[in-house]
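Left out: one protein chain. Kept in place: all the others.
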Amino acid sequence: MSIISTHGLSKHYSGLRAVNNVDFDLPDGQVRALIGPNGAGKTTFVGMLSGRIKSSAGSVSFLNTDVTDMPAHKRMSMGMAYTFQITSVFANLSVHENVALAARRAIKGAPSVVNNKVMSVLEQVYLADRTDQIAGDLSYGHQRLLEIGMGLAQSPRLFILDEPTQGLSASEVDGFIELVRVLSKDTTILLIEHNMDVVMRTAHYITVLNFGEILAEGTPAEIRSDTDVQTAYLGTT
Amino acid sequence: MNQAARSVVLHGLVIALLVAMFFVLPEYHSGNLARILVLAVFAMGYNVLFGYTGLLSLGHALFFASGMYGLGLSIQFLSASPMLAIVIGLITAVVVSGVIGFLALRTTGVAFMIVTLMFAQAGFLTVLFFGKYTRGDEGFVIQRAQRILFGVDLSQPLPRYFAALILFAICLCLIAWMVHSRFGKTLVAIRENEERARMLGYDIQRHKLMAVIISGTMSGAAGAAYALLFGYAGASFAAVQYSILPLLYVLLGGAGTTIGPLIGTVFMFYLIDISSEYTDAYLLIAGLALILLTLFAPHGIAGILRKKLAWLP
Amino acid sequence: MDFGPHLFVASLEGAITAAVLALTAVGLSIVFGIMRVVNVAHGEFFMLGAVIAWWITSLIAGHPALGFTVALIAAPIIVGALAVICNRFVLHKINYEPERTIVATIGLLYVIQQTTLMTFGPEARPVEAPFNKRIALPWFEFGESGFALTWPWGLSTTTYKLAVIAAAVVILLVLWTVMTRTKIGLIMRATQLDQEMAQAYGIAVNKVYALVFGLGAALAALGAVLVVPIQQAHYLMGDDPLLLSFIVVIIGGLGSVPGTVLAAVLIGMSDGIISVFFTPTLAKILATLLVAFVLIFKPDGLFGKRRE
Partner (left out) sequence: MTDTKKSSIITSSSGGKIGGQTINKSMNRRTALKTLSAGVGAMAGVGALPGMMGCAHASDEPIRIGFQVHRTGIGAAYGRWYDRTTEAVVKRINDEGGINGRPIEIVAEDDGTDPKRGAEVVEKLATKHKCDVAFGTLFSHVVYGSAPRAGELAIPYFVVSEGHHVASGALNRYTLQPGITDVKSQVEAMGPFIKENLGKKVTMIFPDFAFGHDHRDYFSAAFESLGGEILEKIAIPPTETSFSKYFPKIPRETEVVYHVMVGPAVLTFVKELGEFFGPSRPEIFGFIDSLEAVDLSSPGLEFLEGTYFWEGNPRYAQEDQTEFDKAYREAVGVDESGASISDAKDVSTYAHMFGCWETMYVIKAGMEAAGYNGPDDRQKLIEAVESMTEMPHSMEHPQGAKLFNGKTHQVFGHQYISKVTDGKLVLAHTTSIEDTLYEDEVDYTSMSF
């Protein structure tokens, strides 16, 4: 069963085709990486998936529902979660409240239920000892983790991560990879990633975007051996 | 003590203190305090939007005036009882803030400031335009006989004070409760990072609209109470100064705090009242005070307190 | 009066409003655009310009044009210098934080207004125009005898009013040239685009800010000196220009100087022209609502570019 799919999805900015006629399908339970050179339209594409960006043409279907005209917040409450490319946390609020805000929207239970969820998420993202810290005071890496935690707290069906490892240290990246492996048991993950090591170690399947169009799709091994991809993106590596 | 318990104790103490004040203070000051409490409700309403939601409106005089004229005109022309008039005043405020909120929330930032300002200005001019009924800038008096609520003469010091205090207490409790509610925390999230809140799945527009309506209705309640307790409704309350006033109260007292608006209102009121005894240029002193406060106490008076008491709601 | 001439008079009046408004609003607009702060005291700088003009002209005897010329040069400089001081000791200290700036400039507004009340007094005081001749204006008619010139009753303006329009156009052109063709203009525009970048390129942002704040105030004062022979100096006269300038700046698109000028013309003219069709107060209500609805449907102003 596919969790999200697009048909002919396009975004045109005054003549520029940022995303053009993309047919995309993500099956339930998969970890999918979306890669491509800078300016390939990756962020625009997931922007349209999440509803942050209005599409110019085509349709998006999430959990077998056409969500093309649905505002972002409704898609989120249907079970999507999204982390920003540029870290975006509630800088003046505590770590706990950051995660609680995410959890509260998804869980309609009593404060204690929310609290339990928050604590378990903070454990997962290695921030359990920093609950009362102000989010803005966290190191960059911890803020990235917090952002992922906010996504987790929503218990999403689909988790979209926009360059989650950007700026993380090597050990933090390892931690992240471990996290994705654990998460992938319950959640479908769509990952925009530049770090090919992360992609190869986590993704079940890879979609390559180039000039707003899908250049190739396949398993990590297939993508690695695809000559088109190599010329367009991977170069000689 | 946990947060909720602290909040109950703090706000309980504030209200108890205000009850005691009436019996302790000389007549002049208890009279002032009645007025301050009504104005503080206005400021608290403003604070819901500005302090908690992060929306800077320059049009709250319109909401204040909606309550004031909703009540005043229904007493004047429909011979409504005070209770019915209060209800009409509140409904007017709900409707006006709902419509203005629906329209103005299509904008953000400075444009939101200007749109609210323009609507308030149009409201002010409308009051003048219908001078036949409103008596424009002169306004009209609500006679003592028309201000008897459940047999209590609201023109008398004690009933007036406690009527003001009851309104204040209701609003204070509402806000103290709101701050700890999902809704209130979501408003803060919107204030802090709107896009993030949206991408957590919160319906930003709906929350903002609710905030405008709550804010506007509370401001309208203050307007209605002012007319009922002090017996006068006039266009000057719809003028732009009365949109700036609650902003000053809130900024002085501390935006986004429950008791900040009260502190700011008290401070501003007595700053003008006391300095006016020494010089005609009391607004000069008020101006200097504002500048000094922004230089040395940017988060208002409650902000200073909060440095010592981090838990202050 | 017939409809045509009436509309003409109203448009002419609108043009004068627009001219003065353009100067005042452009002052606010560059402060807004470059420093990103809302200066609530802007109207008071306008008022000070008028009051200082009155003061200077009352000191200088002889032909009114003499005192007026001195005022035209000196008042903006004095007001600009005062603004630079305010910038240095208040706005700079609070780091131009948006909210604090609003409160601090409200404080400045009170301080300036009250100081004026205490020294200048509560009266409205006139300044004599350097020249002021009533000109009856002709109107064209296609009557039975074909095209004809008539001189309708009351259709008139004054030489001074026309001169105000001309002066405003000249000043705005000079400003435009400075902004686009000179180094200082380049520096200002660079600072507007990206403050950090400008700093990295060795631009002394603090000095630019001081200059911009002073220039903004001086433009407001200049507008006031031009208008004071029509209006009179009064200590509360800054409130209206503040409100109107704000509207103009927003409608014009934040920080866009050409947009601001266009918006000033639009607002000034519509204020005049709407008054032809409706009773005055209703006209004001409609003009106000028009501004609100323009912003609701074009939140970045009519001529603004959408910001990221």
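Read from first to last, the chains carry the letters A, B and C; within each, the first residue is number 1.
As a working rule, a residue touches a chain if its C-beta (ideal position, glycine included) is under 8 Å from a C-beta of that chain, and two chains touch if they have at least 3 such contacts.
Model, not experiment: these values are computed from the prediction.
In the full assembly, the chain not pictured is in contact with B, C, by the touch criterion defined above. Within the complete assembly, B:Leu125 is the residue of B:Leu18, B:Leu90 or B:Leu125 that touches the hidden chain. Listed residues B:Phe22, B:Phe140, B:Phe168 or B:Tyr249: the one in touch with the omitted chain is B:Phe140.
Only one of C:Ala65, C:Leu236, C:Leu289 or C:Leu302 touches the chain withheld from this view, namely C:Leu236. Mapped onto chain B, the interface with the missing chain covers residues 26-28, 31-32, 35, 125, 128-129, 131-132, 135-144, 155-156, 230-232, 234-237, 273, 276-284. Counting the whole complex, the residues of chain C in touch with the unshown chain are 1, 5-6, 9-10, 12-14, 16-17, 64, 114, 117-124, 126, 128-129, 132, 134, 136, 153-158, 229-232, 234, 236-237, 240, 272, 275-276, 279-281, 283-284.
The rule we apply is simple: only the chains that are shown with their structure count from here on.
Taken as a graph of touching chains, this assembly forms an open line, each chain in contact only with its neighbours along the path.
Of all chain pairs, the one linked by the most C-beta contacts is B-C. Chain-level centrality, scored on Cα centres against the all-protein Cα centre, points to B.
Placing every chain at the mean of its C-alpha atoms, the farthest one from chain C is found to be A.
Chain geometry summary: the mean Cα position of chain B and that of chain C are 33 Å apart. Our note on geometry: chain A versus chain C, Cα centroid distance of 50 Å, whole angstroms.
Among all residues of chain B, none touch two or more other chains.
Interface residues of chain B facing chain C in the complex, by the touch rule stated above, are 56, 103-104, 106-108, 110-111, 114-115, 117-119, 121-122, 125-126, 128-129, 240, 244, 247-248, 251, 255, 280-281, 283-284, 286-291, 293-295, 298. Interface residues of chain C, counted against chain B in their complex, comprise 38, 90, 93-94, 97, 99-104, 106-111, 113-115, 117-118, 239, 243, 246-247, 250, 254, 281-282, 284-285, 288-289, 291-293, 295-297, 299-301. Against chain B, the residues of chain A that register as touching in their complex are 50, 52, 71-77, 80, 82, 84, 88-93, 97, 100-102, 104-106, 150, 154.
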